[in-house]
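The complex appears here without one of its protein chains, the remainder shown in place.
Letters A and B name the chains as they come in the text, with residue numbers starting at 1 for each one.
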Amino acid sequence: MKKKMFSIMTVFALMMSFLSGCVPSIPSTDPEREIDFYVNLPPTNLDPQKQFYANNVRIQGMFLEGLMTRDDKGNPICGIAKSYEVSEDGLIYTFHLREDACWDDGTAVEADDFVFAFQRLVDPENASDASIMLTDYAKVVGAEDIFYDGASVDSLGARAVDDRTLEVRLENPCPFFIDLLTAPAMTPCNRRYYYSHEDRYFANGDNILSCGPFTIDYYEPRGKQIHLRKNEYYYDADKVELAGVNLQLLADQQQLIMSFQKGDAECIPISGEQQEVSEGDKRLNEVSGAMVWYVKPNFNNKALANRNIRRALSMCVNREMLRKNILRAGNSVMTRMIPEQICFEPDGTDFGGETDRYKEVCGYDPEKAREYWEKGLEEIGESGAEFEFLTTSDSNVFMDILKEEWEKALPGFKLKYRVVQPNVYYEELFAGNFDLSLDGWGADYGDPASYLNLFVTGVKWGCPGFSSQVYDKIIEDANNVPLVLDPVKRFQKLHEAEDYLMEESVIIPIYCQGNACLLSDAVTGISFLPLCPEISFKNANYKKQVTK
Amino acid sequence: MISACSLIVMMVILFLLLTLMPGSPFNDAKLDAAQKAVIAAKYGLDKPVLIRLWLYMKNVIKGDFGVSYVLSRDYPVSELLTSRIGVSVGIGFCSLLLGTVVGIALGLMASVWEGRLPDHLAMGISVLGLAAPAYVFAVLFCYYLGFKWRMFPLIYDLRAPLTSATLPILASSVMIIAVISRFTRDETLRVMQSDYVLFARCQGMDKKTLIFGYVLRNALLPVVTVMGSLVVSLLTGTLVIEDMFAVPGIGSFMGEAILENDYNVVLALSFVYAMIYIVVMLGVDIIYGILDPRIRIAGKAE
Partner (left out) sequence: MGYEPKAEDFRFIERNGEDNKDSGSYGETLYWRSVYKKFVSKKINVAALVTLLLLVILAIIGPWLSGYKFNAQQLEYPNLTPRVPVIEKLGIFDGKSVLNKTTGREVSNPYIEQGIAQYHIFGTDALGRDVFCRCFRGLRISLFVAVVSTLVNVLIGLIYGMISGYFGGAVDMCMQRVVDIWGSIPQMVVLTLLVLILKPGILTLIVAFMLTGWIGMSQIARAEVLRMRESEFVLASRTLGAGSFFILFRNILPNITGPVITQIMVTIPSAIFMESTLSVMGLGISSGEVSLGLMIQGGLLNFFLHPHRLVPPVAIMVLTMVCCNRLGDALRTAMDPGEVI
């Protein structure tokens, strides 16, 4: 008997050692001050100056901090910068850095770190898609020449006046430059650290240097866990209560809900169908988002080039029903291009606040839609039309509903799906191999131009075949002197642009995708914003509840 | 020798299949055609298929599996896989061990009390285990063991690799228990009917010595042979189980790599899978030799 016990023990000992021996481990922090936070969107790359992608930006925003950051309302405030000045003509920005801003290894953050970061951003060698921020959104002197024509990175209009003073020169005044600086792509990059870790810079947890409230001590590319640890050298470290955050990525929704109910997780995302589970729960946290989903017509299609037909499609969408039955916490129906709570006019009014501004176009009226439809068909001399809907999955609820509504209301309307794998979707989309598609766009900064610039002739994210001189002119005016220096008039112009977009039914807005999460009562002070940094643990506090 | 050849041929077939895949690894929405061409050239993807194949095979023989294109750009595939393989193999090995031990116990129990309650119970478990996919059991275990009775964490956590691996191990061992218990029972019954067992019983040998000393050993021989195919189905099963419990293993990684056209990762992973398969088959042969004196002696005679 003893022998048997012994062999069983050996077997289990073997199992245990096998399990613990060959897996990486996470350095532990004080569990009383560490929260388990679940996000369902895994990052592809954490290097802020490399890839510009929503999932990356979300994680980067949690631990990095640049010159500017946002307060809990979403307004830009000073971060690493102590203060800044703008020249009269809006072309020269001078930033004064904090004396106590430090990297997580204790060395000071210097102006040169920003210069190097900006240079990396526009360096064609680095080929970052976030370069668009300095070449396009805000035109920093020299950025375009460097990125497109290979001029030396030293010619970039960003320079360190001294260790604590940074000067950035723009080619055009940019009304939202300060807003742009909150983006993780604009966070500093230490030249010395970068060159000593070149191949591995930000590639895994051992090679990350942060000057934000947290730093990462465990991260594997495409792993399922990321571990944030408080940056003890952060300038505001006294105010950061949490010792660490365990980010769990990519977990099954059912497991998440059970974990949360059990008390294993402090925050879990709630998405899609599952939102019913937490309806009416006070712990449900809704955050409006910046991602607008709209039906994008291909103007090269004869029928879709017709305004009446597009209008008909738009008026068939029963948004009220969507809101009631389909959309869940965090999402809202869209009746215009600019969502709420993203862009604010100088007097503080919400640019996208007036949601029934375009009810003529986006109201649900199948009867009228049918009239438009028949009128449109007559104009192009057809008796019906068949469209192809490009999609990555054939079980998209929105698509199914749209199809049903359109086919019900419009005689002679036919829709078929073309399902492609996600990896070829954009290829097909940009090549214009579709008639209709449900496409999403999220703002990169808090200004209507972030959405409206899409539909200027030649932008590939816009609708293929759509080109309007009127629209191009409006946008050009809004983006250049003198209007850029006159916010009030500029916003009027931007309204004009949106009016044009909606009147012509260039696109059919469906909904705005926000986020919702269940947040344990034990955690307070996490800030959720529609724009980056979307989630911040800076002021978070955790009171571990004693579980029964 | 043959296995080495088949490994190489397998890689070639997969390589060719992969080139048939629609799309390219670089489908970043924001890249234009010229940029894509530059990147493709950088990774040598612009060369004809056969030359690429030749270069790739040459590197593989040197032990270099290339870098990842999509999942983690420029990161060496071998490094990406090492930590993951540990997790997967650990969990797979444990469930195999658990499944075999429990399965043999159940099978023995069933055969000793043939036709009575323990037999029905054990065979009931076996029938169910074979009939429902592992993820159904995973859900049940999660709900009851994990959620209702709060025994184990529901999501794999590197900070507690032991407790959080319990549920995935349990879930994937069900199928093994089912197969092994079934096999053990049938084989034990077969052996029990043989002449030498009859002889031993006539001589008045007590049942315990008979079963553990003589019957079990002979009954386990065929059981060992099914282990090979079990490991293969275990590999398949882990694909879904790993996803469910968020285990950072190779199973869930495979799906991502295929979906995103990360050729090098798919190839390296397939290589790993095939290696595991071959090693297991070899292991089965060796264990078989140890258990079966006939083979052992024949081997020595040669």
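Please note the rule applied: a residue touches a chain if its C-beta (ideal position, glycine included) is under 8 Å from a C-beta of that chain, and two chains touch if they have at least 3 such contacts.
Just so it is clear, the model here is predicted, and its values are computed rather than measured.
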Visible chains that the absent chain touches, using the contact criterion stated earlier: A, B
Options A:Gln261, A:Asn433, A:Ser467 or A:Asn539, residue touching the unrepresented chain: A:Gln261
Of A:Asp30, A:Asp136, A:Glu379 or A:Glu404, the one touching the omitted chain in the full complex: A:Glu404
Sole contact to the chain not displayed, among A:Asp281, A:Asp356, A:Glu379 or A:Glu476: A:Asp281
Which residue of A:Gln253, A:Thr355, A:Asn433 or A:Asn539 touches the chain not shown here: A:Gln253
Sites on subunit B contacted by the missing partner chain, in the whole complex: 2-3, 5-7, 9-10, 13-14, 17-18, 20-22, 127-128, 130-133, 135-136, 139, 143, 232, 235-237, 239-240, 243, 254-255, 258-259, 266, 269-270, 273-274, 277-278
Residues from subunit A at the interface with the omitted partner, ascending: 253-254, 257-258, 260-261, 273-274, 276-281, 283, 321, 325-326, 393-395, 397, 400-401, 404, 417, 419, 421, 518
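Note that only the chains that are shown with their structure count from here on.
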Distance between the centres, which are taken as Cα means, of subunit B and subunit A, whole angstrom: 39
Parts of subunit B lying in touch with subunit A, wherever the complex brings them together: 22-24, 27-32, 35, 39, 68, 71-75, 80, 83, 85-87, 89-91, 93-94, 97-98, 101, 139, 142-143, 146-147, 150, 153-159, 161-162, 165, 243-248, 252-253, 256, 259-261
Parts of subunit A lying in touch with subunit B, wherever the complex brings them together: 11, 14-16, 18-26, 28, 44-45, 52, 127, 129, 132, 199, 203, 218, 220-225, 246, 248-252, 254-256, 258-259, 261-262, 264-265, 420-424, 426-427, 429-430, 460
